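Missing here is one protein chain; the remaining ones are kept as they sit in the complex.
Just so it is clear, A, B and C label the chains in written order, and each chain counts residues from 1 on its own.
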Amino acid sequence: MNFRMTIPPHGPAAETRLRVRYAETDQMGVVYYANYLVWMEVARMDWCRARGVDYRRMEREEGIGLAVAEASCRYRSPARFDDEVAIRVWVEEANSRMVTFHYEMRVAGDDRLVATGETRHVFVDAAMRKARCPVRYREMFGMSGGAGA
Amino acid sequence: MNFRMTIPPHGPAAETRLRVRYAETDQMGVVYYANYLVWMEVARMDWCRARGVDYRRMEREEGIGLAVAEASCRYRSPARFDDEVAIRVWVEEANSRMVTFHYEMRVAGDDRLVATGETRHVFVDAAMRKARCPVRYREMFGMSGGAGA
Amino acid sequence: MNFRMTIPPHGPAAETRLRVRYAETDQMGVVYYANYLVWMEVARMDWCRARGVDYRRMEREEGIGLAVAEASCRYRSPARFDDEVAIRVWVEEANSRMVTFHYEMRVAGDDRLVATGETRHVFVDAAMRKARCPVRYREMFGMSGGAGA
Partner (left out) sequence: MNFRMTIPPHGPAAETRLRVRYAETDQMGVVYYANYLVWMEVARMDWCRARGVDYRRMEREEGIGLAVAEASCRYRSPARFDDEVAIRVWVEEANSRMVTFHYEMRVAGDDRLVATGETRHVFVDAAMRKARCPVRYREMFGMSGGAGA
């Protein structure tokens, strides 16, 4: 059993729902594999919004963004056109330099697991150089904070 | 017969070749319709490169880009995964404010027409306000030039 | 004034809402132009669902799909990441061979028009040959029906 899935370390997981677009299918009749990473982004941004992190503003006003350093996805069973997909997302680890998100995607009706994934991000400035999370956003990301974080 | 197709007004048409990606198909087993607009962009950028317009540099150094004002596509027969597609592109009209490109897409092997399209663009600055084509690029776009253009 | 926009010929327009994904932006900082066609598809499928047309089932059980014959889009003002976009869609013309949809896309908050578009579709069978709309779906598409339609 995965402890983190039951009691996520940084508060309850957020849930995003989306409906599979025709554009997201391929000729195999299922969702094309790269699109799951797009869904992770949608869920991640919803998570930010739900926690009070205005990502658009952070990029524009602070000049700080989250560059993806690593992404992975395990495909469990295919999602198909018109399926409603529920995505749970939570932060697994966060410090002032980086954040790791975990994702669980299910078909909403039958609760069938379609995929799980993980993305690791580093804070960067507008020139894509490594940066630190602006102080005002640290608590929202669940960082323990403090000057040394 | 289309005069412009035989003798394009602003020099010979450029040709771009690309192979249909699996990602570009949908569950109908053919290329998803929005992807033809991506191909038009690829052909348009190749046209620029072939004519000496470094689009990346124009955006970065002059702060001038080409925003799409209108796009249309007529789908003649479906392109499929792994097809090699040849795209001919030419400028139909150009002045210091706008450029119109025309496209003709064929399956390379059998010369079957898959689609035709058109995009109309306006020059904009970094804030997306209407702008004029930098003088040094006018000739490349086939603009008659002159102070009043 | 556009009569069709006020009183659509085939019943009230449906409205779809979606939030702009980061994936849908490009380096100009706005939504990449081909993605508006994806949004049109999302709105079209929502329209079908709202009218009782189960598109997935129509494809699977009847072997009939709607192939896009023509698409066009006029870009009025840019949509940006995180904008909530409201899309109104209605059928402009429909007979047993084809359907034409019209779209109007606005940023939900300030009602700013971002784009208008149109797609024309023909009914096709699984082999992409021209077909006719299954009788049971005709009323939903607003076809006047009748043996001669």
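Just so it is clear, a residue touches a chain if its C-beta (ideal position, glycine included) is under 8 Å from a C-beta of that chain, and two chains touch if they have at least 3 such contacts.
Computed from a prediction, not measured in an experiment: that's the story for all the values here.
Participant: Looking at the whole complex, which of B:A14, B:V38 or B:V89 touches the chain that is not displayed?
Facilitator: The single option touching the absent chain is B:V38.
Participant: Identify the residues of chain C touching the omitted chain, counting contacts across the whole complex.
Facilitator: 22-23, 25-30, 32, 34, 80-81
Participant: Under the stated touch rule, tell me which residues of chain A contact the chain that is not displayed.
Facilitator: 27-28, 30, 33-35, 37-38, 41, 59, 65, 67-75, 78, 119, 128
Participant: On chain B, where is the contact patch with the chain that was removed from view?
Facilitator: 19, 21-23, 38, 41-42, 45, 55-56, 80-82
We take it that only the chains that are shown with their structure count from here on.
Participant: If you average the Cα atoms per chain, which one ends up farthest from chain B?
Facilitator: Most remote chain from chain B, centroid-wise, comes out as A.
Participant: Going by C-alpha centres, which chain is most central here?
Facilitator: Smallest centre-to-centre distance to the global C-alpha mean: chain C.
Participant: Would you mind pulling out the distance in Å between where the CA atoms of chain A average out and where those of chain B do?
Facilitator: 35
Participant: If you average the CA atoms of chain B and of chain C, how many Å lie between those two points?
Facilitator: Taking the average C-alpha coordinate of chain B and of chain C, the gap between them is 25 Å.
Participant: Hey, what residues on chain B touch two or more of the other chains?
Facilitator: 27-28, 30, 34
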